[in-house]
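I'd like to ask you about the structure that follows.
Of the protein chains in this complex, one is absent; all others appear in place.
For chain A:
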Amino acid sequence: MTELNRRLVDFIQENLVQEGDDIVVDETTPLLTSGLLDSLRTARLLNFLRKDVGVPIPAAKLDSENFQDVATIAAMVRELETV
């Protein structure tokens, strides 16, 4: 697992999984169908990407396809980094 994927998995596990959800996050955990990304937790994830990872995600990229799981998020982040 790449360093970016690891950081994303850890962030989601610690900050977006709520007590009582017995979800163990990995690179392919479905973030939408598991109900993990509501509007507040989406905001938390976007702020982590901008402030900690250093890659702001423009509104135009905020499609559910880009946020299926850690793997797709990481792919989008790498693509944005090269822009």
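Basically, a contact is a pair of C-beta atoms (placed from the backbone, for glycine too) under 8 Å apart; a residue touches a chain by one contact, two chains touch by 3 or more; residues count from 1.
Definition applied: contacts and distances are computed from a predicted model.
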Name per UniProt, for the chain absent here [options: "Sarcosine oxidase subunit alpha family protein", "Methionine biosynthesis protein MetW", "3-oxoacyl-ACP synthase" or "Phenylacetate-CoA oxygenase subunit PaaC"]: "3-oxoacyl-ACP synthase"
Where the unshown chain meets chain A, residue by residue: 30-40, 42-44, 46-47, 50-51, 59, 62, 64, 67
